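Every protein chain of the complex appears in place save one, which is left out.
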Amino acid sequence: MTLILFAFLALIALAGGLGVVLSRNPVHSALSLLLNFASIAVIYFLLHAQFLGVVQVIVYAGAIVVLFLFVVMLIGGNIGPYRHGSRTVTSVIAVGLAAAFLALVVWSVVQVLPMSATPVGAPDAGSVQAVGMALYTDYLVPFELASLLLLVGMLGGVVLARRYQPFAEDETQ
Amino acid sequence: MMIDYLPLLILFVVAAVFAAIAIIMPSLIGPKNPNKMKQEPIESGMIPFTDARQRFPVQYYMVAVLFILFDIEVVFMYPWAVLLNKLKVFGLIEMGFFLLILLIGYVYVWRKGAFEWD
Partner (left out) sequence: MDLSSIDLRAIGAWFHGLLISSGMSQTGIHVIEALVGALLLLIFGLTLVIFLIWLERKLAGRIQDRLGPNRVGPYGLLQTVADALKLLTKEDVTPLDADRVPYNLAPGLAVFHVIMALAVIPFSNRVIGADINVGVLYLMAVGAIGSMAALMAGWASNNKYALIGGFRVVAQLLSYEIPLVLAMIIPVMVSGTMRMNGLAVAQGSIFGFGWFVWTLPLAFLIFFVASLAEGERAPFDLLEAESEIVAGYNIEYSGMKFAWFFLAFFMNSWVLAAIGTTIFFGGWQGPFVDQLPALGVIYFLGKTMILFFVQAWVRATFPRLRIDQMMSFCWKFLVPMALVLFAAVAIILKLNLPQPLEAITLLVANVAILLTGVTLLGRTQRKALYAPKRAFTPTIPRL
């Protein structure tokens, strides 16, 4: 039952991923990405990682994809396929990077073999309580560093957006 | 555990099927005589010109960025809120530190006028 669901979801996720790469229209790419994120969220649920699953939908499907769409629309969604520089060079780089990434994934999968589709660890290891407890006791430093990361993101967003605002007369207004 | 989520999964399927019917049904039931005039986008009596998908003010991008950051912040705060009575006073200090760093960013963003719309 779980295995069938997993296979089904993995296929959807793959289809979404292919859609991202193969779509000519950047908006369609972003929507395929949404499909991909959504199916991965359900896979998290299958692994009993409920908190991660919900966060996946909130942060990735809800916020990141909207940001992508905004960026696409910011630069004009109807600009057509992106062509810059030589196509062969681009594709060689892309294939190289993809191969490197694939190698990385395969290597890390081999590290944890044998795998099972059912989750390992305690039955509620993915619940909010368990995740929170780990986050606020064992992984305290990463948690605080995350806030610094968010701070940098905020500053970066403001700096980027300000540069393109031609009508701003008074910065501090 | 899994049984908790079974109703959710079933409802997901039911809602998806219903939505699919909702999308397909109108084109089956209603009449169909399209013509060019009818299919033009409405522009309040003007003749439509250019593609509608134009560039957009950067302000919206700013809102999206701020939303993501605050969203992630809130997502971090929720497990903490659930655990509040189990964590010691140190937990309070942790969250205070987390919020303080974000407060710096918030004040900076405010001073830079990112919340102004014009």
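Lettered A and B in written order, each chain numbered from 1.
The rule we apply is simple: a residue touches a chain if its C-beta (ideal position, glycine included) is under 8 Å from a C-beta of that chain, and two chains touch if they have at least 3 such contacts.
Quantities reported herein were computed from a predicted structural model and do not represent experimental measurements.
K.L.:
Looking at A:Val54, A:Val71 or A:Leu140, which residue reaches the missing chain?
P.N.:
A:Val54
K.L.:
What is the set of chain A residues that contact the non-displayed chain in the whole complex?
P.N.:
Listed in rising order, the touching residues are 1, 25, 27-28, 31, 34, 41, 50-51, 54-55, 57-58, 61-63, 65-66, 69-70, 73, 77, 124, 127-128.
K.L.:
Tell me where the left-out chain touches chain B, residue by residue.
P.N.:
3-16, 18-20, 22-23, 25-27, 29-34, 36, 38-44, 51-54, 56-57, 59-60, 63-64, 66-67, 70-71, 74-75, 77-78, 81-85, 89, 92, 95-96, 99, 103, 106, 110, 115-118
The rule we apply is simple: only the chains that are shown with their structure count from here on.
K.L.:
I'd like to verify one number: the distance from the centre of chain A to the centre of chain B, where each centre is the average of its C-alpha atoms, in whole angstrom.
P.N.:
Whole-Å distance between the two chain centres: 15.
K.L.:
Hey, which residues of chain A end up touching chain B in the complex?
P.N.:
2, 45, 48, 50-51, 55, 58-59, 62-64, 66-67, 70-71, 73-78, 123-124, 128-129, 131-133, 135-136, 140, 143-144, 146-148, 150-151, 153-155, 157-158, 161-162, 164-165, 168, 170-173
K.L.:
Can you tell me which positions in chain B touch chain A when the two form their complex?
P.N.:
1-2, 5, 51, 53-56, 58-62, 64-69, 71-73, 75-76, 78-80, 82-83, 86-87, 91, 94, 97-98, 101-102, 104-106, 108-109, 111-114, 116
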